[in-house]
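A single protein chain has been omitted from the complex, and every remaining protein chain is retained in its original position.
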Amino acid sequence: MSKSLREELESTFKNIQVSILEDSRMAVTAETHSVLAILRFLKDAGFDHLSLISAVDWIEDNVFELCFILTSYMQNDDEYTDRQKLHIILKTRIPREQPQVKTAIGLFPNAEPYEREIHELFGIDFEGHPRLTPLLLERDYEIPPFRKDFDTRKYVEEVFNSIPPIEIKNK
Amino acid sequence: MDRNQIAKWLEAPAKMANKYSLHAIYFCTGCGIIEVPPVITARWDAERFGVIPVATPRQANLFLITGYVSVKTLRPIIRTYEQMHEPKYTVGFGSCPVNGGMYWDSYNTIKHLDKYIPIDGWIAGCMPRPEAIFIAVTHLWTLIDKDMAEGYVRYRKSYRAYRRNQEMALGKLDWPPLYPVSDEPRGDEQ
Amino acid sequence: MVAKVAQIILSPILALVIGVFFLSLARKIMARFHWRYGPPLVQPVIDIIRLFYQKSVSHGQMFDLGLILSLAGSIVVVLFLPFGPICPLSGSGGLLVILYITLLAPLGMALSGGQGDNPNISIGISRKLILGLGYEVPLLLVLLAVMTRYKTISIMEVVSAQQRTGWSLTSLPLLLSGLSYLLILPAILGIRPFDVSSAPQEISSGPMVEYGGKYLALAKIEHAFALFINIALFVNLFLGGAANPLIFFVKMLVVFVLGLCINAVFPRFRIEQAIKYLWKWPALLAFLGLIVTLATRG
Partner (left out) sequence: MSLEILLIIAFGGAFLTYLLGKVSSRARDSFAVAVSLGLVAFVAFLYGKPLEKTFYFGFLDLDLVLRLNMLSWFFAITIASVGALSIIFSLSYIKAREKTDFYYLMMLLVNAAMLGIVLAGDLLSFYIFWEIMSWSAFLLISYNRGPALAAGMKYIVMSIIGSVCFLVGMLSLYVSFDTLNISQIAPAIASASHGYVLFILIAFGIAFGIKNAVLPFHTWLPDAHSEAPSPFSAVLSGILVRMGMYGFLLIFYVILGLKAFLALGQGLYSFHYILAWIGAINIVIPTFIAMLQNDSKRLLAWHGVGQGGYMVLGVALGTKLGVAGGTFHIVNHTSYIALLFLVVGAIEYRTGGVRDLNSLGGLAKRMPITFIGALVGACGLIGVPLTNGFVSKWLIYKSLILEGHPFLAFAALIGTWGTILSLFKFLHNIFLGQLPEKYKDIKKAPFSMQLPIVVLSLVILVFGILPGIPLKVINTIGTSFGFESLNVTLWGITSETGTLNTINIFFAVLGAGLVVWLLFRFAAKSVSVPQEDSYAAGARTPADKYHYTVEFYNPLHRMIRPFLRDVIDEFYYQIASWVRAFAQGMRRIYSGDVGYYVMYIMLFLAGLIFVQMRWEIW
C-alpha cells in the first residue's frame, strides 16, 4: 500500500527521495521550495494531522534541517487501512545564514506554536507567520540557544555567575 | 518538641507561636511539589506539627521552594515572597536551588537562589522524602529558637543588593520595590 | 444589675471559648476521618496568637472597619442569644432583631473584602451572598413556623414554652421544620458541601485572600462566633435550650459533630447545585411545616 504512495510521490515531484524505514514509517526528503506542495499533496492523500515540526542544526554541513511529521486521524477505525497507520516524516535542508521558510499555517493552523518555538530557539524566520513573538524564553539571546554554536557554559558564566552573592552583614 | 511547656509560652509567645503554626504556601515552583501531597495527607500528616497548606501568600509564613527554579518561575517566586508577611521563612528542597544542581550549565535555570531571595533552610535529596521535610521543619524550629531563621531581616536590610540581583537576572521588574530603594548610582556596596 | 453586666461580659467570652473549641474539634475530627492524628486541640489558639504577632497589609479604611464591624456584629448577636439561663439582652427585640443583626457579619465582611482590590474576593462574596439567599428561603419559613406556633417573637418565650411542652423538634408540626433546619445547617455554617464562598482551590479562599496577620485572626474568631451563634440558635429553637449551660453545651456538641460528619465526607457543591438543593427539599419541608403549623394553630 505504501508502495503506491511512494510511486505517486516520486512521479509527481522531481528530485525527491522516498524511503520506507520500518513497516509504518516513511521518510521523504525534498527541496525547500516544493515542501508546501508536498504537504498539500499529502494532506489531500489523507494525512491531515501535522503532529510536529522540529529542526536539527547540522553545523558541520552549515545547514538546518526542518522535519514535518504527518499522520492521519483514525476516522474510520473499523477498516483500519495500513495507510492510516503510516507516519510520514518530511525533511528539507535550508542554509544556516538568514534561514527563511514559508509558513505552513495556511495548510495546518496548528503549526503556529511549533514555528514560533523554532523561530525563538533556532532563529529560523517563517515568512507569513502572524505572531513570531517570544514563546518560552524569559531573556533575549543574541545567538538562539538551540544552535550548536551557542556555548551554554560561557553564557552561564557571564550571565549568572557574574551576579555577586549577598554578603551576610556583621552577625 | 517543647509545645506543651507553658513556661516557654509565657516567656516568648511570639517565637513559640511562630514555631508551632507554620502555614506553607501551596505554590508548585519545581519538580519537588509531588512530595508535598503525601506530606499533608494521611500517611505522614504534617498537621501534627501545625503545618497546613494555604492558598495565598498573605496567609502564609513558610515558603517551600521545591526543586529547580527556572528563569520564568523566579519572577512569581520573588513576587510571592514579597507578598508574604514577616516573619516568613523559606526552605529549599534538593540541590537545584543551592547551586543549580544537575542543571548547573543550563541557560534557563537560576543557579544560586539565595542571590535573589533569602533561604533559611536547605534539605538534601533529589527529591527529599516526607521524613526529610519533617526534619527540615524541626531544624527550622531550632533555627527560630536560636534566632538564626532571620532571612526576612536580611532581605529587609540589604534589599537594594537583592533588588539589583533580581534586575540583573530578570531584566525590568514590573512591580515597585518592596522597601524604599534610595536611587544613588547602582555600583556602590553597603 | 451587676448580674446583668456580668452576663454581658461573660457570654461573649464563653461564646469565644466554645467557638474556638469547635474549630479545633473540627480539625481533629476531620483528621480522624482521614486516618491521621491531626493537630493538638490547642492548634487554633496557637494559630491566632501567631497571626496577632504577624505583620499585615491593609487596603484602606473600609478594609479594616468592615472586618471590625463584622466581628462586632457577631459579638452583639451573641448578647441576644440565650445560652442556657444566661441571656443578657434578650428583652430588646427578640428573634427579628437576631435575624437582622446576623446581617451585620456578612455585610461587614463583604464591605471589607470589596475594598481588597481582588476579583477572587468579589467572586467569593457574590457566591456567599447567593448562598445566603439560598438558605434564607427555608430558614425564614422555619423561623416563621416557630414564631406562629408559639405566637411570640421573643426567643426566651420560645425556650420557656419548650421547657413546658417538650422539644419542638419532637412536637409534630415543627418536626418538618426541624428536619429542614437540619438539612440547611451545613449551608448556614458554611462547612464543606457548601463552602463555595471560601474555596481554597477555586478562588484561593475567597474573601480571605488579602487577609494577612491580624485580619486573618479576626476572620477566624468571627468564624468561631458564627459557628456558636448558628448552632446555639438551632438548639434554642428546636432542642429546648437547657436549664443549665452544661446540657446546652452537650446539645450543641451533638449537633456540631453531626454537621462535621457531613462536612468530612461530601465534596464541594457548585453554587448552582447548592441553590438547587437548598430550594428543593429543605424549602419544601419548611413550607409543609409552616402549612401544618398554621392548620394546627387553629
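Order of writing sets the labels: A, B and C. Residues in every chain begin at 1.
In this text, a contact is a pair of C-beta atoms (placed from the backbone, for glycine too) under 8 Å apart; a residue touches a chain by one contact, two chains touch by 3 or more.
Everything quoted here is computed from the prediction, not taken from an experiment.
Shown chains touched by the undisplayed chain in the intact complex: B, C. When you scan C:Val20, C:Ile46, C:Cys87 or C:Ile123 for touch with the missing chain, the hit is C:Ile123. Note on the undisplayed chain: of the listed residues C:Leu141, C:Leu182 or C:Ala242, the one touching it is C:Leu141.
Interface note for the absent chain: among C:Ile46, C:Leu69 or C:Leu285, the touching residue is C:Leu69.
Taking the complete complex into account, residues 27, 56-58, 75-77, 79-80, 83, 174-176 of chain B touch the chain not shown. Against the chain not displayed here, chain C makes contact via residues 12, 52-62, 64, 67-69, 71-73, 75-76, 79, 89, 91-94, 96-97, 99-101, 103-104, 107, 110-111, 114-120, 122-123, 125-127, 129-130, 132-133, 136-137, 140-141, 144-145, 147-148, 151-154, 204, 209-210, 212-215, 217-218, 270-272, 275-276, 290, 294, 297.
Just so we're on the same page, only the chains that are shown with their structure count from here on.
Of the two chain pairs shown, B-C and A-B, the one joined by more C-beta contacts is B-C.
The most central chain, judged by the distance from its Cα centroid to the centroid of all protein Cα atoms shown, is B.
Distance from the chain A centre to the chain C centre is 61 Å, each centre being the mean of its Cα atoms. Taking the mean of the C-alpha atoms as each chain's centre, chain B and chain C sit 37 Å apart. Once the centre of each chain is set as its mean CA position, chain A and chain B turn out to be 40 Å apart.
Against chain C, the residues of chain B that register as touching in their complex are 3, 13-14, 16-18, 20-21, 23, 41-42, 45, 47-48, 50, 54-56, 58-59, 61, 83, 85-87. Chain contact summary for the complex, chain C toward chain B: residues 27, 31, 34-40, 43, 46-47, 49-51, 53-57, 200-201, 204-205, 208-213, 216. Residues 70-72, 75, 100, 104-108, 110-112, 114-115, 118, 154, 157-158, 161-162, 165, 168-171, 190 of chain B touch chain A in their complex.
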